[in-house]
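Yeah, one chain of the complex is gone here, protein chain that is, but the others are all in their spots.
Right, chain A next:
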């Protein structure tokens, strides 16, 4: 079969590689395609040109071919701690960058306290307020080891529930100072609910039905489930007051309730680009340097007493536009732009998963969404 070698992709490659097909846009259009111009009054050219045939009249192909994407896409990690990752994502459309951000906030699962069984609460803080406060405590437990509770019907077993208990009493003595109850008082119960013994209603069943202890899960042997921070204040107790309760943490996503969101925040900004259109020298250079609250500019000496402004830290620019204030002159000297396909991405984890794992999970979730739609269409 001779025809097989002229598959769609090959033919397209052949046409695109012909010398008469311009592969580049003229400089002025390329600027508008890749940069947001941050003018004094308003930003301009903020949209991305997505349509494949947008430059058809110029003979330039704007379609995205996977090999091109793979060639241009880059990730540079700038900062990585247990809680925060900052990285540059270069060569990606905002549609995808935003999808990752949205998934990080609303679709990556974590464990959070969902049910609170209060046996005794004589503190000032009401049951429902206490339950709400408990819900917001970040739990350090890998959600990948658990299942969604919906999968098991109503059963609360060792695969979908983590049980903690909290029992604090303030001694009833004269001169007893108030006690602060902190999240560190939540004690993990690997064997499930202990409320059964205390339950006096004859028809009430056990709160959980664990078939084995969660102790046996190897990942928990050196890192048992616990509140991520042990110093979150839950309540205060006066003399003679007592709180006794049990909580069940289950797997969920931020879309349902923000307590399941794995990130404190996840955000991105486009890389600022500061360009000096004219040479800015001597007093003007000094003025420009002092205008910028972020210290973006520096002054360079180039002998014979001449000094010229240079752009030192464009990344620090917040686009406050202070430097292009003060009339048309300044607007002609300095250009503030943003690079449309360069994202400075920051993820702050609440602790259940390290921030780099969160991003990987987010990308996986988008893949799963695609897969689901493909199977639905097939």
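In the analysis below, a residue touches a chain if its C-beta (ideal position, glycine included) is under 8 Å from a C-beta of that chain, and two chains touch if they have at least 3 such contacts; residues count from 1.
Following the convention adopted for this analysis, contacts and distances are computed from a predicted model.
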The complex's invisible chain, by UniProt name, from "Exosome complex component csl4", "DNA-directed RNA polymerases I and III subunit RPAC2", "Eukaryotic translation initiation factor 3 subunit I" or "AP-1 complex subunit gamma": "DNA-directed RNA polymerases I and III subunit RPAC2"
Touch residues of chain A, complete complex, unshown partner: 12, 50-53, 61-64, 66, 69-70, 73-77, 80, 85, 87, 89, 92-93, 95-96, 98-99, 102-103, 106-107, 356, 359-360, 363-364, 366-367, 369-371, 373-374, 376-378
